[in-house]
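Removed: one protein chain of the complex. Kept in place: all other protein chains.
To keep things simple, chains are lettered A and B as they appear, and every chain counts its residues starting from 1.
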Amino acid sequence: MLWFAFLRLIGLLTTLLAASLVIFVVLEVIPGDPAEVMLGLNAQPDTLAALRAELGLNAPLSTRYVNWLLGMLQGEFGVSYTYSVPVSELIGERIQVSLPLATGALILSTVIAIPIGVYSARYHGKVIDTGIMSIAQIGIAIPNFWIAILLVYVFAIVLRVLPSGGFPGWDVSFFGSLQALLLPVIALALPQASILARVMRSALLDVLHEDYIRTARAKGLSNKATLWRHGVRNALIPVLTILGLQFSFLIAGTVIIENLFYLPGLGRLIFQGITQRDLIVVKSSVMLLVALTIFVTFLVDIAYAAIDPRLRRRA
Amino acid sequence: MNQELPSYPPLASFDEISIWKKAFHSRSFVIGATLALVILIAGVTSVFWTPYAIDVLDVSKRLKPMSSEFWFGTDQYGRDIFSMLMVGARTSIIVALIAVGIGMLIGVPLGLLAAAQKGFLEELVMRTNDLIFAFPSLLSAVLITSIFGPGTINAVIAIGIFNIPVFARVARGGALSLSGREFLLAARLSGKSSFLITLEHIIPNIANLLIVQATIQLSLAILSEAGLSYLGLGTQPPMASWGRMLYEAQTMVAFAPQLALYPGFAIIFSVLGFNLLGDGLRDLLDPKMRRRVA
Partner (left out) sequence: MTSVFSATDLCVSISGKPILRNVSFDLEQGKILGLVGESGSGKSMSALSAMQLLPEGAHQIGDLMFEGKNLTRATDTEMTHVRGKDISMVFQEPLTALNPTRTIGEQVAEGLRWHQGLTRKEAMDQTIDVLERVGLGLGLEYGLIDRFPHQLSGGQRQRVVIAIAIACKPKVLIADEPTTALDVTVQAQILTLLKDIVRKEQMAMLLISHDLAVVADMADTVAIMKDGVIVERGPTCELFDNLSHPYSKKLFETSNHVPVPRQEPVDKITQPLLKVSNVLREYPLPRASIFTRRQWHRAVQHVSFHVAPRQSMGLVGESGCGKSTLARTILGLTPPNAGHIQFLGKDPYSVSRKDRQDLQLGIQAVFQDPYGSFDPRHTVERTVGEPLHLMRNELSRSQRKKRVHEVLESVGLSSADANKYPHEFSGGQRQRIAIARALVTNPSLIVADEPVSALDVSIRAQILDLFADLRDRLGMAYLFISHDLSAVQAITDRVIVMNAGRIVEEGPTGEVFSNPKHPYTRILVSAAPDLNEALRKRREEENKHTH
């Protein structure tokens, strides 16, 4: 098990390194001159030169890449061009919004989806199952930003019980911050919950057709006991894969949802970075989100092996 | 005495007539195909004809309610919503088809190659896949548009890149599930090259899987395009897109909430349509996958 985790960790580091290279190439090599991108075509030559010097663009590419990596390892992400503050400070601030948002949505969708999926599988083929699955089918098709607009309309404009956007900050008003995240979390979670419920149901139905379920029934276990002791646990393996993938969707989803609700999170930071052509902010925050995604994949792999002993020996 | 007999998932039998007969009894297939067809027809028709031109702004006609003149009313700039929905259908379908096409054309050969060549190449292809998976589609789109500027083509590329590993995985998985089959050994005994065997035996046998995956990817691509356009990174005005319409409607949601409903329903209908079509096709073509969801 430890060996398996070690091998996965090496894989994780390789992917991280490759991802950083991709980001570096896309943002610093392909555009030719990042300074020109940041300042636009009408920039004065001396401002350009000054920015180039400030960003260290006169050094060879390999040095710049290594410096960037080393800087990130020490928590130095550079200084934002538009905000004139260290990017690390910006990220540290913004992640206080994005992380609760993404994890909140992940938890909410899991809490909704798993019981519904199990319930639906248990009553497979019955009216209730067909009904739940039809709703889930529609739920998958709904874009989260549309749900968000409807939620804002209903709760903020018509009922006036929740804010339509903005974020007071955790230290200013904890309760207000929670309130501000409620609608965004729901909007992100509902489509994901629909997907997860369907995956849970179909994974469980697959497992329930396995021979060892019949063995458990032949032991005398009741239908319900068999379902929970042998079915759900083994069905969690495919569900975990989807959970891992969903995290990456949620991360992407935060870009849209944070924009819609005017939440000062990482997604909005990246989006603003792009519109303001602040490549330094974009580079480091994208790297952070990608690293987060890769790390979650790693956790999923480890959880996999914890559930399924057959995977532990495979490298 | 079926000792040593490996148990394979049953291959779908090849019986076209009965498949089409069954198709019309499958609720998912019929509903899905109908929805997809409606969107497709709307999109194709918009190339030749729309009730009104969508690039003419006329403030005197703004925010008209539903009427026989303007079927779904007009928006805050006086454009006919029905016409915009038709053009939006065209945008969605073109973006989705090209993006999924990119994913298939690059992903499937890569996946087949990875399945055929164990060792270094397989490792390389699969790790590259992992790498692309690490960039959520919207994030890679954000990266691409931040350098090359927003636009439909860049949206297509961004969504297409994310489709490559999906198809590579499906193709590789399908090919590997066939790898122990004795008919492949028989083909090798017939002196056929790996390329010929892939062409004659493997591709036809994984075609079902690919078709089903393609319909699902189409629906995901429509969602992604809407998201990008909503952020202003996808299709640019004066072309219409559902995501952009939603973005514009959002600012008006307090006064004219109906503006947000139409494009939302359009997205839901088309995504639902392709998803149901995919489910229906899967039931028909691949009984083993019946209960699975992608």
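The criterion applied here is as follows: contacts are C-beta pairs under 8 Å (C-beta built on N, C-alpha and C of every residue); 3 or more make two chains touch, one makes a residue touch a chain.
The structure displayed is predicted, hence computed values, not measured ones.
Asker: Taking the complete complex into account, tell me which visible chains touch the one left out.
Answerer: A, B
Asker: Kindly state which of the options A:3, A:123, A:174 or A:262 is in contact with the chain not pictured.
Answerer: A:3
Asker: Touching the missing chain, which residues of chain A?
Answerer: Residue positions of chain A that touch the missing chain: 3, 210-212, 214-223, 225, 229-230, 233-234, 307-310, 313-315.
Asker: So that we can see where the missing chain sits, which residues of chain B does it touch?
Answerer: Residues of chain B in contact with the hidden chain: 1-6, 8, 11-15, 180-183, 185-192, 200-201, 204-205.
Here, only the chains that are shown with their structure count from here on.
Asker: Averaging over Cα atoms per chain, report the distance between chain A and chain B in Å.
Answerer: 22
Asker: Taking the complex as given, what residues does chain B use to touch chain A?
Answerer: So the residues of chain B in touch with chain A come to 127, 130-131, 133-139, 142-147, 219, 223, 226-227, 230-231, 233, 243, 246, 249-250, 253-254, 257, 260, 264, 267-269, 271-272, 275-276, 279, 291-293.
Asker: Please output the residues of chain A touching chain B within their complex, sorted ascending.
Answerer: Residues 14-15, 18-19, 22-23, 26-27, 30-31, 37, 137-138, 140-143, 145-146, 149-150, 152-153, 157, 195, 198-199, 201-202, 205-206, 245, 248-249, 251-253, 255-256, 259-260, 270-271, 273-274, 277, 279, 282, 286, 289-290, 293-294, 297.
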